[in-house]
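Left out: one protein chain. Kept in place: all the others.
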Amino acid sequence: MKRSILTAIGLAVVVPLALASCSNGGGTASSTESATASGPVTLSLAGWSLKTTPEFQKLADAFHAANPNITVDVKEYDATNYDTQMTADLAAGSAPDIYVQKNLKNFITYQSGNQLLDVSDVAAKVGNEVSGLADYKVDGKTYAIPYRQDSWYLYYNKDLFSAANVKTPDGSWTWDDYATAAENLTSGLKAAGNPALGTYQHTWQSTVQGLALAQTPKADLLSGNFSYLKPYYERALKLQKDGAQVNYGTVTTNNLNYGAQFGTQKSAMMIMGSWYVATLIAQQANGDANTFNWGIAPAPQYDSSTAGTGKTPVTFGDPTGLGINPAINKSKVAAAKEFLAFVASEDGAKGLADIGITPAHVSDAATAAYFNFKGMPTDNLSKFTFSTHNTKPENPVSKHTAGLQNILADLHSSVMSGSASIDDAIKTAEGRAKNEVLNQ
Amino acid sequence: MAATTPPARLRLSSPTGQRGRLRGWRKALLYVVLIVAAAGVLLPFYWMVMSSLKTNNEVFTIPIKWVPDVFVWQNYVDIWTKADMGTWLKNTMLLSVAVTALQVLTGSFAAYGFSKVRFPGRDVLFLTYVGTIAVPWQSYMIPQFILMAKVHLSNTLWSIIALQAFGAFGVFLMKQFYESVPEELSEAARIDGLSEYGIYRRIILPLSVPALASLSLLTFTNTWNDYLGPLIYLRSPHLWTIQLGLRSFINQYNAEYALIMTGSALSVLPIALIFVLGQKYFVEGIATSGLKG
Partner (left out) sequence: MATTFETRRPGSRLRLRNTLMGWSFILPNFVGFALLTLVPVVALFYLAFTSWNVFGAAKWIGTANFTRMVGDASFWTAFRNTVYYTVFHIPLTLVVSLALAVLLNQKMRGVAFFRTAAFFPYITSIVAIAVVWNMLFSPDYGPINQFLRAVGVSDPPGWTTSGTWAMPAVIIVGTWREMGYYMLLFLAGLQSIPGELYEAARVDGANAWQRFRNITIPSLRPTTFFITVMLTIGSFKVFDLILVMTNGGPGQSTLVLSQYIYQKGFLENQFGYASSISIVLFAVCIAITVFQFLMNKRRDA
């Protein structure tokens, strides 16, 4: 028993020390590099899957070319467990100087835990052409700078459309147009002897909920009122029942890959994020995907008020940004802020567009660079889709977002698998939101 | 003394329960049942191996492809050249061997103390050991990580060795086994003048080979397949284990499943080999009978 008292005393000393001293960890390479503002500086940047995600190294190299006395050292993290590893590192004081805000859901956790430096001055410098900047603002101050802004589009296979004799999207589709097209495609392809289906919906909750939240007027995730989801789920379930898209249960149990489904022409349409463009092009080049004509169109709209090439279609997507670790050596803050400004600048945007990433900085030069990418569809509708959109965030910034999204994830799996009716699932979710999340 | 020499035909490795060969049809039936069962049990593994020979987009399809259209043997070359399987294998082997050795040695040593020596507070202390097994690791993972980071052990192979080598599982397993060793054996040795350490080394340790072998295999397997621990503690690519290395084929939006299956299939082989070769230690271990002499 004496031993446990000793342990308790020891702990009472160790734990608060450990918990309170999250700063000044400094075990990384940066601690030996405290140079003057004009001397050589090395910054460490967190990135993931470096082998297959070239954007971090691209930004680091481009920045170094423009600022030869600042080197950016990219540290590798795991793509799917990035936030778990980063959380552990920040808690232990061994996180890099600059780290990526992978999605808005975790941004607020880092921000409310004081793990992000105030970068409002960089935000002011960067200006209005950067979309997603407002999403990183909390209490009037900005805590991260976006370098990339993904949006969700409608991908369509031109060859399959003509095989089924269905008119391709013209940029003015509402959801009803989309559903009709999916059904017509499915029957048309069947008649032509092609086993492909009209459309494909991936398993993520965002495929249904992201657009529902962004497009429905007055929809508010944080209110705990989820009735805006109903029409979107009804539509999805109908398409599934009519066989126009693969059953959710089949997709999850067979671990279907959305890239494989669209890329090997098993589906004529797919609503997916803008990152898929680069992947599809790469796969067509190396043979993992078939060679066929495809394009991108705006996602189907809630109603005709935002549909058409004369209007601005509404879609959703979270920005990806960079934030500065407050434990950074004071003498390097200026250099770090330079890097943040760079990634949101036109030069940074052009570098990203060159590798098929959708930059946050919207400009004609960036658009031109993007469409110069070999294999990119160059029709006018695709260019319109890329350059004109009102992208709303998937995750509104609030401490309740993570909890609410977990509840909605459960709703998604129970509705799409048919385990619960839409009304029951929404009622359950609203009850849980009220009792488990919103009252905290 | 003669009583402790077992008569030649009563070796302990004789089949317990069934003596002699089974009769004809019963034996055939047994084999049939076992083969069907083995096929069922191994079916998932068969799919894994077949998938390792497919292209990435062929791995998950509907309907399930039980045989690849084209056999991509190149995957088994790519895993060594394109990926760093050699490094991962080396790290995994190093960790598994080190952890197993430490776990078996310190664990069995401690278990002997718990089982054969009476001292105050023994049972409570033992219950504390077992109690920590009852706490899920992800619960205390963060305080543990902070502790390790403060002593600068994180991002080294030592962190994993330190974490896994002193677990309670080995102590528990060996203690149970020692309790099944009759007390008379130790008594006789004590009367003969052996110290406790001598008894442990000369009598108990040789008797416990099956249990030690089982503990070794299980610890080895657990360390080999451990994923969460290395994920948190082994960040630099040159420290990665096989499970971590295979994760590098999964990027944010996509995954190279064929190579992941290739890596997983290869990863199973060393353990399967150890298991097959070590059969005689797990099961037909050296043990003496004649205690009832």
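Worth a mention:
The first chain written gets the first letter, and so on, giving A and B; residue counts start at 1 in each chain.
Quick note on the criterion: contacts are C-beta pairs under 8 Å (C-beta built on N, C-alpha and C of every residue); 3 or more make two chains touch, one makes a residue touch a chain.
Quick caveat: nothing in here was measured; it's all calculated off a predicted structure.
The omitted chain makes contact with just one of the residues A:69, A:114, A:165 or A:312: A:114.
Even with one chain removed from view, chain A keeps its contact list with that chain: residues 3-4, 7-8, 10-11, 14-16, 19-20, 22, 83-84, 87, 90-91, 109-110, 112-115, 247-250, 252-255, 402-403, 406, 410-411, 413-414, 417-420, 425, 428, 431-432, 435-436.
Of the residues in chain B, those that touch the hidden partner chain are 10-19, 22, 27, 30, 34, 38, 41-45, 47-48, 60, 62-64, 105-107, 109-110, 112-114, 117-120, 122, 125, 127-136, 138-144, 147-148, 162-163, 165-173, 176-177, 179-181, 196, 200, 210-211, 213-214, 217-218, 221, 224-225, 227-228, 243, 246, 260-261, 264, 267-268, 271-272, 275-276, 279, 282-285, 287, 289, 291-292.
Just so we're on the same page, only the chains that are shown with their structure count from here on.
Here the CA centre of chain A is 40 Å from the CA centre of chain B. Chain B makes touch with chain A in their complex at residues 55-57, 60-62, 64, 121, 141-143, 145-150, 152, 154-155, 231-232, 235-237, 244, 247-248, 250-255, 257.
By the touch rule above, chain A contacts chain B in their complex via residues 1, 14-15, 18-19, 25, 27, 48-49, 51-53, 75-81, 84-85, 87-88, 91-94, 246, 250, 254-257, 259-260, 263-264, 273, 275-276, 279, 283, 288-289.
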